[in-house]
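One protein chain omitted, others in place.
Letters are used for the chains, namely A and B, taken in the order the chains are written, and counting of residues starts over at 1 for each.
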Amino acid sequence: MEATHAHGQDHAHDHGHGHPTGLMRWVTTTNHKDIGTLYLWFSFIMLLSGGTLALLIRAELFEPGMQIMRPEFFNQLTTMHGLIMVFGAIMPAFVGFANWQVPMMIGAPDMAFPRMNNWSFWLLPVAASLLIGSFFVPGGASAGGWTMYAPLFLQGGISNDMTIFAVHILGISSIMGAINIVTTILNLRAPGMTLMKMPLFVWTWLITAYLLIAVMPVLAGAVTMLLTDRHFGTSFFNAAGGGDPVMFQHIFWFFGHPEVYIMILPAFGIISQIIPTFSRKPLFGYASMVYATSSIAILSFMVWAHHMFTVGLPTAAQLFFMYATMLIAIPTGVKVFNWIATMWKGSMTFETPMLFAIAFVCLFTIGGFSGLVLAITPVDIQLQDTYYVVAHFHYVLVSGALFSIFAGVYFWLPKWTGHMYDEKLGKLHFWLSTIFFNVLFFPMHFLGLAGMPRRIPDYALQFADWNKVASIGAFGFGLSQLILLVVVLKCIKGGVKAEGRAWEGADSLEWTHLPSPAPYHTFETPPTVN
Amino acid sequence: MTGQTAQNRTILKKLLLVSVLMFGFGYALIPFYKKLCDVTGISKDKITVSNTQMDPARWVTVEFDANLGAKLPWIFEPQTTSLRIHPGEIKQVLYRVVNLTDRTIVGQAIPSYGPALAGAYFKKIACFCFTQQTLKPHEERLMPVQFVVQNDLPKDVHTITLSYTFYEQAKAGAT
Partner (left out) sequence: MAQEQKSQKASAWQAARAVFWSFFGVRKSTDYNRDAVRLTPGQVIAAGLVGAALFIATLVGIVYVVMH
C-alpha cells in the first residue's frame, strides 16, 4: 500500500486561499490541523514554563538550608508547577494530538464543530496568563498546593481568585474540546470505519472525552464553591460557618482521580499505535485493550478516597478504597501484557518513537507498582505527603504521559511536516531524557521512604545526598528538552522527504491514504474502509 | 451535510446537558455525603479525641458551697450543689451572683477545700476567683468554674467540698 493519496493532493495547495494570512490566520483558524499545531506549541511553552518553576524548586533543594528564595515563594512554585503542568502542558498536548489525528484516523474532513474548536483553544492562553500573571500580584501566586484545598485556599489574596478563574476557563475549554471530539468520533467516521475498526488512539480519546465531560464540571463546581465561600458568605468548606474542609477533598478527588486517567488514557492510545508499528505486528488483543480502557475509566470513579486515607476515614471506607484501588491494577496490567505480547516475536526496529514507547512501558510500570504500594492504607498513612508520592506520580505523569507525548511527536512529525526528523538528535534526546529522568526521580523513592516530606523548601541533613543527585538529574532533564525544540524546528524547516507511509508498519488511515505532509484539507470525500 | 449538522447538534445538546447535570452533581455531593454518613453510620468509628487520663473506675463526689464575707450585700450561690465525677474528667459548674445594692461593688472570691489536702489535687482551669469581679448596681451574673480532679488524689478521699467566700475589695475604689 504505497501512499494512495486519492484526493488529498488536489487540496494540497489551496491553503491560504480566502483565508487570512500571518497572525490572523492562526487567530481565526477553524482547521483541525492548525488548531492541533496551536495546542501543541502552547503545550510546549507551558512545559518549559512549568519546567522552569521545577528547576527553581530543585535549585533551592540542591543543598539543605535556605539559599535562594523565601519559603512562601517556594510554596508558590510547587503550586504553580503542578497546575501549569497538569492543565497547561499535559492535557492540551493530548487535545493537540486529538485535533491532528482523530479526523485523519477516522477519515473525517475536520472536527464536528470547527468554530467551537477555535474557541476552546483560544481560551487557553487567557487562562495561562491568569496563572502566570498571578506571580506578580500582591502576595504572589497561589501557594496552597495544586489541589487548592480548603481551608488554605479560602484564605490568601487575589491570586487565589485568579487561579480559580483560570481553572474555570480551562474547564470550559476542556469540556468544549471533549464534546467536539465525542461528536466527531460518533458522527463523522468514514463509511466502513465501525467503532471496532477505530485505531486505539481514537478509542482512548473517546473514553477520555467522556471522562472529561463527567468530571470537569464537578471541578468547576468545587472551585465555584471555593469562590462563593471566599466572597459571598457561603460556608461549603468554611468550618467557621459550619462547613467541612474535608468535603472539598472528597469533591476535588471525585474529579481528581478520573483526571489521572484523563492524562494517561490518551497516552495508552499513542503507545498502542506506536508499538504495533515498530513491531510490524497488529496490536495484540485489540478488543481487550478497548475493554480494559473502559474498565479503567469506570473504576476510576470508585477510588477517589485513596488520596485521603489520612483525613480520618472510617476503617470500612479505608478498606473499600484500598481494595477498589488495587483492582485497577488488573485492567492496567492487561494493557502492559498486551504491549509486551505485541512486541513478542515482532520484527522490531528502534527508532525514537519506539524507544520512547518502550521506556514508557517500563517506567510507567514502575510508577504503577509504587501506586500499588501507596494503595495499601497502612503504608500510605506512613508515606502520605512524602517524596515517595512525588516519585510515584512523576513516574506515571512524566515517564508515562510526557514520554508518550514525545513518542507521539516523533511518530507523527513526518506526517505533519513532510520531513523525517533528525534521528541522531532524536535518539540523543531520548537517552538524555531517560537517563536524567531516572537520576531525577528514582532517588525520590529513597527520600520518601526515609521520611522526607514534600512541599518543603528545606530539609534535614540526612536527605542531602539524594537531593543533590535529584537536582543534577533535574537540570539534565530540563536542558535535554531543548533538543526536542531543535529537532522539531529542524524538521519543520527541512530534512529527508517523508513518504506518505513514513513508517513501514503503520496501517491507520493517515499513513495509508494521505501523503506527507498531510494536505491542509483531507478526506473531504470520505475514504472507504473495508 | 445538513442532516449531519443536525445530528452533531443533537449530540452537542446531550453532552452539554450532561455537563450541566454534572455541575449540579458536584453540589449534590454535599447533602449526599451527609445523608450517607447519617444513614449508614459509617462515621461512627471515626477517631475521636478521648481523655486518656480519666479513671472511669473511680467516683468522687464534689460539693459546692458559697459564702459571703463581711456582710457583703450580695446573693452568691452555686447552681449545682453536688456532682459525681471521675478523676481526670473536666467539668464545669456555674455560680450565681447578684448585687443587691445601688452601688458598684468590687469583690474577690477565695476558695477553700475540705479536706484541705484535696486542694493540691483540685485543679481549676477557669475560675471567677482568678480575678476581681466588679458588679454594677443590681447586676446579676452567672460565673463558671472549670476544673479537673487529678488522678493521683489519695484513695481514701471520696468527697471534696469546694467552698468560695466573696469579700468586698477596697471600698475606696467604688463610690
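By definition in this document, a contact is a pair of C-beta atoms (placed from the backbone, for glycine too) under 8 Å apart; a residue touches a chain by one contact, two chains touch by 3 or more.
Because the structure is predicted, anything quoted here is derived from the model rather than measured.
Student: Given the contact rule set out at the top, which of the displayed chains would the hidden chain touch in the full complex?
Tutor: It touches the following shown chains in the full complex: A.
Student: With respect to the chain omitted from the figure, which of A:Pro20, A:Pro71, A:Gly133 or A:Pro191 is a touching residue?
Tutor: Reading the full complex, the residue touching the unseen chain is A:Pro191.
Student: Could you tell me which of A:Asn160, A:Ser295 or A:Thr434 touches the chain that is not displayed?
Tutor: A:Ser295
Student: Which listed residue (A:Val137, A:Leu319 or A:Val496) would be found touching the missing chain in the intact complex?
Tutor: If we include the chain that is not displayed, A:Leu319 is the one touching it.
Student: Across the whole complex, list the residues on subunit A that are touched by the chain not included here.
Tutor: 186, 189, 191-196, 285-288, 290-292, 294-296, 298-299, 302, 315-316, 319-320, 323-324, 330-331, 334-335
Everything that follows uses one rule, which is that only the chains that are shown with their structure count from here on.
Student: Express in whole angstrom the distance between the two chain centres, defined as the mean CA positions of subunit A and subunit B.
Tutor: It comes to 52 Å between the two C-alpha centres.
Student: With touch defined as at the start, can you tell me which subunit A residues reach subunit B in the complex?
Tutor: Contact set of subunit A toward subunit B: 112-113, 175, 178-179, 182-183, 186-188, 213-222, 225, 236, 247, 250-251, 254, 312, 314-317.
Student: Which bits of subunit B are touching subunit A when the two form their complex?
Tutor: 4, 7-8, 11-12, 15-16, 18-27, 29-30, 33, 42-47
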